[in-house]
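Missing here is one protein chain; the remaining ones are kept as they sit in the complex.
Read from first to last, the chains carry the letters A, B and C; within each, the first residue is number 1.
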Amino acid sequence: MTENDGLILITLFCLPLLSAILLMLIPSKERSLIIGLTGIASSLMFIVSIYVFLSYDFNSTAQYQGIFSLSWVSDIGFIAKDGIQLKVGIDGIAASMILLTGIVILAGTIVSWKIQYKIKDFFILLYILVAGVFGTFAMLDLFFWFLLYETAVLPMYLLIGVWGSTRKQYGAMKLMMMLVAGSILIFAAIFMIFAESQLGTFDMQALSSVQFDRNFQILVFPLIAIGCGTLGAMFPFHAWSPDGHASAPTAVSMLHAGVLMKLGAFGIIRLGFQLLPEGGQYWGPGLMTLGIVAALYGAISALKQTDLKLMTGFSSISHMGYVFLGLGTYSLIGISGAVLQMFAHGVMTALFFLLIGAMYDQSHNREIPNFSGLAAKMPIWSIFFVIAGLASLGLPGLSGFVAELHIFIGTFQSYPIIGGLAVLTAAITATYLLRMFSTMFFGEFNEKWNQLNDMNYLEKAGALILAASILFLGLWPSPWMNRIADSIQLGIPGVLM
Amino acid sequence: MSIGMQQSWLLTLIPLTSFLIVSLFGKKLPRQGDWIVVLSGSLCFLITLLIIGDFQSFFHGHGFEPDGNNIYNFDWINIPNYLLIEYSTFVDAITVVMLFVVSLVGLMVIIYSIGYMQGEQRYHWYFSLLAFFLAAMFTLITTGNLLQLYLAWEGVGLGSYLLIGFYWEKQSAAEAAKKAFITTRIGDVGLLIGIIMLWRVAGTFDIQTIIQLAQESTFSDGYLTTAMIFLFFGAVGKSAQFPLHVWLPDAMEGPTPVSALIHAATMVVAGVYLVSRMLPIYTLLPIAQNLILITGLITALLAATMGLLAQDIKKVLAYSTVSQLGYMFVALGVGSLTAAMFHLFTHAFFKALLFLGSGSVIHATHKQDISQLGGLKNKMPITFVTFSIGALSLAGIPPLSGFWSKDEILLYTSEFGAIFYGLLLFAALLTAIYSTRLVILTFFGTPKDQEANDHAHESPKLMSVPLLILAFFATVSGFFIFPFVGNLVGFDSGFSGIVYLDHPHDFHIELSTMLVAISVSLLGVLIGYLYWLNADGRRAENAKEWAPEVRNLLLNNYYFDNFYQAIINKFILGLASIIAWFDDQVVNRSGIDGSAQIINYIGFRLKFLQTGKIPNYVLMMALGIILFSFIMVVNY
Amino acid sequence: MIALENFLILSTILFSIGFFGVLSRKNAILILISVELMLAAVGINFVAFASFFDTSQLSGHIFTLFVIAIAAAEVGLALGIIIRLFRDRNSVNIDEANDLKW
Partner (left out) sequence: MFSKIPLPDQFDRLIITGGIVTASTTLFILSILLILKFLDFISYTEVFFWLISTGMIIGALASVLLKNIVHAVFSILAPLLGIVAIYLFLGSEFLALAQLLIYGGGVVILLLFALMMTNVQDQPLVEDGSQKPFSIIICILIGLILISRLLSADLNLSTVSSAELSVLAGVIFTDFLIPFLLVGLLLDIALTGALLNGKTHNVVATKRDGD
């Protein structure tokens, strides 16, 4: 990425904001105009995110690329020169996550066009959320990072509360309360870092060159890990996740499980590992323990769930457990595996929620035992579901395997027994997914669901984008691997090789 | 460009391409695209022959001496100083044997399927899956590194899952597919752990490098033993060995040609292939090797007894497959790569033949229960003859191929220990008995179901020709053990000169063991003949009274299924219930909602403070100010 | 000359008395009066400090001016509210205006 590409990054996060403003100006009655505008906006975001991903410069030895900054608060009180600035820049990890967001938002937009109730307001909130997500991934200033982090979280309350289903008030409230509680810890940590550095600046680049006191790092890292871990559904702070997913509308579930949960893990890397490397190293085993517990816990809980979305929610907890496991290794392979898993799980779980939404919109029923033989009535839907499921259980050639393999290898390097448990979790994942397949898709068709139709062309288009990403990552992960490994080597000090 | 060992990646590419074409556009193609799969199968067979030719040119009487041209590398993930995962192919004697088996049986099964699957719905899907399976299988056997092996291992597992579940409208098929996948997946956990453990010390996935490092004893023995046992666990799952053998009989829910291809000749021998591949390491580790031997022996015996009373024609064959795979593991356990590979080689042909023959019977009568069959020998002569060849070969009657390979295993086992030899002989006796029973109940006697019998007819040429070809190989492949037969096809020293572990050795015949083996086989056939032929079911009735407990035990497959089901129901789902309860009650109710309720309660208790009188609030504020002032004063 | 402390102590005493009025009175108008007293006390402080320290800027004087202006506005508005309250409940006893109570 060259210097000029910093403008692209700014564009990336202004694009959804601008679209949201444009949407506000359009009257609600102009449905086709709204759909057209959102289509163009999301496609643009998709294209720009691909451009950002591809323009990563391997020859650069700088930690961040495409840096572009606008000073906002400077030389006032305890804030030094350029203390708070709108500063964007990416590394390979952020580039991967931006691509993920681009993919998921495009698919999510496409499937949201069938929303009938207040579609305009839905998209406005969705785009504000997306602006927050893009901004968080690209921002290099702690102040704006936190601002956009919150921007990404808050519209969720309305999106679930208004457009959700089943226990939406409860789900939205629980989600909001827990995430905001987590944010408080991050907020505290950010200001502790700010104060401790005595630089008077929120610039991450400047802060990452500061060598913080070891005890301080050990003290502050848990704040970040728990705060961000809450958003990443880390055990035992995961309780919002299944309920939130179960009640959220399709596109929101997709974005939430697909992208927003990754913000949590991303925060641990950005704030935790890059600013407080010694703290990360010290707490690595703890993170790992929580990760493996979450992986097993989520997988075994999923065995018992009968609601399709709850099962996927617990499956997400299990897969995010892998992410924390990989982060906890504090090794190059482990962390790359974790980032790759973030991408892989993002795409795969987005596909899951898209498919569940496609079915739920018709049947208004998500209980697995109520269905059987759906493959006869909805073959394409079933095929997509099987692809997502196989990716989820870590079948080689699909996205999940590459990521999980790296995490397993990383774990085995230092803790073989935990690695063994992690591999076992993959088998449990296979068990609950295959049980679900054989109950829902196979067997004799239940005539009760005769009115169900296969996916419409919009849903097919959305699913195709995601399934293609799953296959692409599974068959040719090198583009991701190179970027991520490069950035980890440059950005995280003292990482185990 | 000449096609040789380096181009073995073509074997992956061609079927994969045809899989993509047929699965995506099959419905619109003429004949639903089955000809594409036939074409790719034939091409693969041709390429295999070319590879064998290339292999031969590097074969100099006393072994295979490649000059590095049997290896092909392509970087898949390469991050310098960090992780190298490559796509690599490696061809040696083991690969060549496997290639021949897979491509030949594969081609036969594809051709046979055109007749067998005629008119089925999802016809193109079936053929595309066959192509997919072949692609994965070829990848598996040509791989040069363990990770790619794992990839292909899961690939064949997926192919098997989808093909077993091909008739997914049947709940039993769906359940069987699930069972097969999950059971092998449990084995795969071990495989993956083993692979990563090896990587951890060796720093590479390349098989030859790992073997070399292990032989230079770079690793500690205990660690290596653990890793290799985990690796073997993967083989146990895939090759349906005790205690993970339960999935294979159920897998017979799939279409019969699939059973022939996947669950007899190719995929299930992947475990044997893996252990053979790693045998140079296993020979260094007595504990691991003894484990292989014992596992193989237990499986061979157990499966043979289960096969005795099975009612389903395909299940009998499935049990016999499990049992014969046990034989192969016994051979590997005693360290004889030659014997194991040779049995794999011959077994593939006669077992595929048996399955295709049973498919022919099922196709004609639409019946699978052997107690419902009978008297078909005149109606279906070709099937009868070829099936009998297969069965006798299985029983170990000379000069059919099964005799030679089984004799080789028995010979090595006799050198190893008398107990193993005796038990294995007993298993051979049982094998002979149930093979005889199978043939007699299916083709001899009077028809039990006259109507089905009337409709029965010889299968079309598309099905009978593969039967004949396989029967030919089932007959002659055993002779390949003689050096002079090897000379005929260009290999100076016959099979034992091609596949060997440390040094080439000549095939030798111990006349005594051979005679013992022959007599045991003949005894088995005789018992079977006397017991079932012309007995009019009288003896079968008697058997029900004799030792009903044993009979029940055998009919229920030693209650393995019930045992596993109980584990799943009681233990795993119990644990899941506990965790679900924990999540619901402790984390959700107590942790999250509980904290909300605590705050709610505190608010309820403290609401008396909320008098609604403004002066009270101001008073509180004043108190706060005073408190604050005091703190300030103290601080100064 | 009168020292600065004298003004400040006077202002403090007036402030405390005003605060006492706010705390102890029930009649809304009397509370308002007490608030005015407090504001006046603060005004003394501002002006005193400005006179003694800030000779050139005059910020304290101007601030007091603003305080007076805003206090006037506040009185007007507050009395409006009180009259409304009286019309609503026929009383200006603020203990009776306790709708905020749970």
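A few remarks follow.
Assume a residue touches a chain if its C-beta (ideal position, glycine included) is under 8 Å from a C-beta of that chain, and two chains touch if they have at least 3 such contacts.
As the structure is a prediction and not an experimental result, all values here were calculated from the model.
The chain we do not see here touches B, C in the full complex. Considering the complete assembly, chain B touches the hidden chain via residues 613, 615-616, 619, 622-623, 625-626, 629-630, 633.
The chain not displayed touches chain C at residues 1-10, 12-21, 23-27, 29-30, 32-34, 36-37, 40, 43-44, 47-48, 50-53, 55, 57-58, 61-62, 64-66, 68-77, 79-84, 86-87, 92-93, 95.
Here is the rule we go by: only the chains that are shown with their structure count from here on.
Chain contacts in this assembly form an open path, with each chain touching only its neighbours along a single line. Separation between the centroids of chain B and chain C, computed from CA atoms only, is 91 Å.
Per-chain Cα centroids separate chain A from chain B by 38 Å. Within chain A, not a single residue touches two or more of the remaining chains. Shown for chain B are the residues that touch two or more other chains, of which there are none.
Residues 19, 22-26, 31, 94-95, 97-102 of chain C touch chain B in their complex.
The part of chain B that touches chain C in the complex is made up of residues 607, 610-615, 618-619, 622. On chain B, the positions that touch chain A within their shared complex are 76-79, 81-83, 147, 150-151, 154-155, 158, 165, 168-171, 173-175, 177-178, 181-182, 185-186, 188-189, 192-193, 196-197, 199-200, 572-573, 575-577, 579-580, 583, 587-588, 591-592, 596.
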